[in-house]
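Take a look at this one; I'll ask things after.
Omission of a single protein chain aside, the complex is shown with its protein chains in their original locations.
All chains are identified by letter, namely A, B and C, in their written order; residue positions are counted from 1 within each chain.
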Amino acid sequence: METNLQQTVGYGEDEFCNEARDLIKTYLQKDSAIHFVSGGTQANLIVISSILKPHESVIAVESGHIAVHETGAIEATGHKVNTVPTTDGKITLEEIQNILTLHTDEHMVKPKLVYISNSTEVGSVYTKAELTVIYDFCQENNLYLFVDGARLGSALTSSKCDLTLEDLANLTDIFYIGGTKNGALIGEAIIINNSKLNEDFRYHIKQKGGMLAKGRLIGIQFAEMFKNDLFFEMGKHANAMAKKLAEGIAGEGYNFLTVPSSNQIFPILFNYEIERLQEHFDFFIWQKMDEEKSAIRLVTSWATPEEQVDHFLKQL
Amino acid sequence: METNLQQTVGYGEDEFCNEARDLIKTYLQKDSAIHFVSGGTQANLIVISSILKPHESVIAVESGHIAVHETGAIEATGHKVNTVPTTDGKITLEEIQNILTLHTDEHMVKPKLVYISNSTEVGSVYTKAELTVIYDFCQENNLYLFVDGARLGSALTSSKCDLTLEDLANLTDIFYIGGTKNGALIGEAIIINNSKLNEDFRYHIKQKGGMLAKGRLIGIQFAEMFKNDLFFEMGKHANAMAKKLAEGIAGEGYNFLTVPSSNQIFPILFNYEIERLQEHFDFFIWQKMDEEKSAIRLVTSWATPEEQVDHFLKQL
Amino acid sequence: METNLQQTVGYGEDEFCNEARDLIKTYLQKDSAIHFVSGGTQANLIVISSILKPHESVIAVESGHIAVHETGAIEATGHKVNTVPTTDGKITLEEIQNILTLHTDEHMVKPKLVYISNSTEVGSVYTKAELTVIYDFCQENNLYLFVDGARLGSALTSSKCDLTLEDLANLTDIFYIGGTKNGALIGEAIIINNSKLNEDFRYHIKQKGGMLAKGRLIGIQFAEMFKNDLFFEMGKHANAMAKKLAEGIAGEGYNFLTVPSSNQIFPILFNYEIERLQEHFDFFIWQKMDEEKSAIRLVTSWATPEEQVDHFLKQL
Partner (left out) sequence: METNLQQTVGYGEDEFCNEARDLIKTYLQKDSAIHFVSGGTQANLIVISSILKPHESVIAVESGHIAVHETGAIEATGHKVNTVPTTDGKITLEEIQNILTLHTDEHMVKPKLVYISNSTEVGSVYTKAELTVIYDFCQENNLYLFVDGARLGSALTSSKCDLTLEDLANLTDIFYIGGTKNGALIGEAIIINNSKLNEDFRYHIKQKGGMLAKGRLIGIQFAEMFKNDLFFEMGKHANAMAKKLAEGIAGEGYNFLTVPSSNQIFPILFNYEIERLQEHFDFFIWQKMDEEKSAIRLVTSWATPEEQVDHFLKQL
């Protein structure tokens, strides 16, 4: 065309988005549908509300992001989140089964989707064996499996996690790859492996306000991240810094709330130590353990300099 | 702080967003609350669902963006859009009054909010006198007034529009300044002039998936646009190109669906001409006028080169 | 069981409901699923929200009950009602097609269900030929057809309507038989002919608050109505009274907004006559026709005594 007098802006179907799609598919080894949205809450609410019928619910651990930290975004689309207890942030078959056993008739919601995060809210990761068992259970019980990958970059490069993107393509119905928490300015890539769930998906993105006119903004970043394994390099660096931090803290004799596995670690410190450290460092107090001790959350990223880790360990 | 071990990312409260807020307020001459979100549909659905109670509705013209081109985003938050007829894309007091007259008891929704766009979907603009009349009517009838400013840059720099941002601050309860359609990569700035409507507003942004972790992405762009009147320069260029295009087309004897006023114009051409032009140019056919003629939509932008306009006029 | 220590109350699966189901099925000549709910708005919102996915919409005439007189009940479940103009309260294929033609991509809702009422809000009725054409169109265009039968008793006994319940079972995906407006104290019977739409339907009834613990209350009434054709007798009486009223009014030289066909008629009177009649009778002014005349709505029922009709005609 000689002249564009349409203010066409792509809406996520531009060449950059398509390049990013092709690059990601080389990792998936599968022709999954790929959609880009701007953030994690948006990805979660679009995915879940597009899948469930009004009376169907999603199962998540009680510390799950959708259960606590999204201002009721899932409920705002009309759906209950059935929460189950967890000690390490991961879900177990037994807990999923408990929910199914309880929900037997029309006086209760009908659980239809299992939501897990990898890595989880408390830094733990799922192995391939664990994900396989969960996916098989979902298949047998007519449940969909959705993996929130806001922190997938850190999970996939964790020494405790043997999963690949190809595994995720084969062991989930749908998942997303988080850009925002792994170095991108903006953007998450939703990967739909179960083609049935892709039907009219763009309508759901648009309706929920997730369709960027200039979607290339996200496409460019994902293309960049998956061109030279940058996505994994960023995850690795974050993990390496977290590992050094964890080993240093453990070396001083401290315990952890969960086994350090990814870029979030949760050392348990005396409250007076925490107060002292807070004068120098920014971090969250995650959980009170007893009258004297609390677990804190330390998060590293692709941008954490090694000197900051050293500095923290020195102050400890 | 010496070290940040929190992955703090601002969520729209960073220095860039604050700089953009300060710059915009110099135009508003009012201490309105300012929130940044990524797109127009998102702005509309967050604003409207945050204001209305479940049984309340929003009034819009039948061609309004929320009424047609947002995949039912407003209804998805639970609210009816009461539409009224329009000939030029603008709403009239008479039509608002008709809706109020009809909706008298609890068997019908309760209209509570008037939604207008400036410029409208068909390129027309509201004058200060017109907006004043509408705002006064809303005040008298206990209605809120919300202006969708996706194309506000083009409206405010139109020769047919005498409004300023300061006027909008005084003559609306809430409005937004569109970045995406006026040169920004992403982002709309929601301006809340009625402080009652600002209560807990960030909860609504978060719940609807509109809170960007790295909100500075939008802040930087708005700071840039309002530092050197760039926002207005971009609107002016788009309008100048549209004006040249419209004058050229009128010079050939063609009529228009609506009086050319901003960066969208709607010439009425014979269908065979349209077919011929489509071989060379990208544009939408907006509306069939009769068996022989249709109105097409031509949109210019801050980036439209004058040569393209000349080229179109030559081909006509 | 010797003792019931469960406070079991049936929830619509008691013997009275089942008897009513069996009786209705003898009219349907089809093994449709039948569910009882308490009122028309409830029937409409449960049916429509159970069928549609979040981005899908329902098409109705602009005077449709769901479009005007249900306080946004459908929108409150998240769905847009696409309205089309009508002169006689009935929908036309042309208008349905216009909606389909307009809604072509993910920037707009996806129409999926056609909603009509029989009799309509303005007293008109659909013939078998008309319903057949609409149903065939829906089948061809992958749309569901739902008939609101709040006033079905009057429609099916109208001399202008040749439809039977068996026809409705064959020419709709789902419809309901109104009890409340046809002599029952409470209750509507939802008839699901397309078995796909019956999946988990009781979950939807329960979730929307429509499942009566003591559902037999409705079952008893429907059993009574369909035991001895009482349902049709009641409709016939209402129609006969409306017919007498209409003929008397026509005999005085008055015109009507719509052709009198069922138990609602809409004579057009001079405003001074209306004022005089209002001193003696309760009725609604439906629509202003011009400066001097308005259409009023007169409704008869199974309980309207013939003397009241005579009395009205005498006063005219």
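Heads up, the rule we're going with is that a contact is a pair of C-beta atoms (placed from the backbone, for glycine too) under 8 Å apart; a residue touches a chain by one contact, two chains touch by 3 or more.
Predicted model only: the values in this text are computed from it and were never measured.
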Option touching the unshown chain, where C:54, C:111 or C:210 are the choices: C:210
Candidate in contact with the missing chain, chosen from C:131, C:174, C:257 or C:298: C:298
Absent-chain contact - pick from C:54, C:72 or C:149: C:72
Where the unshown chain meets chain B, residue by residue: 49-50, 53-55, 77-78, 106-107, 109-110, 200, 202-207, 211
Residues from chain A at the interface with the omitted partner, ascending: 54-55, 57, 68-72, 75-81, 106-109
Touch residues of chain C, complete complex, unshown partner: 1-9, 37-46, 70-73, 76-77, 180-181, 185-186, 203, 206-214, 217, 245, 280-284, 297-301, 304, 308, 311-312
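Note that in this section only the chains that are shown with their structure count from here on.
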Superposing rotation of chain A relative to chain B, computed on C-alpha atoms, to nearest 5°: 180
Centre-of-Cα separation between chain C and chain A, whole angstrom: 48
Chain B-chain C separation of Cα centroids, rounded to whole Å: 40
Residues within chain B bordering two or more other chains: 70-72, 76-77
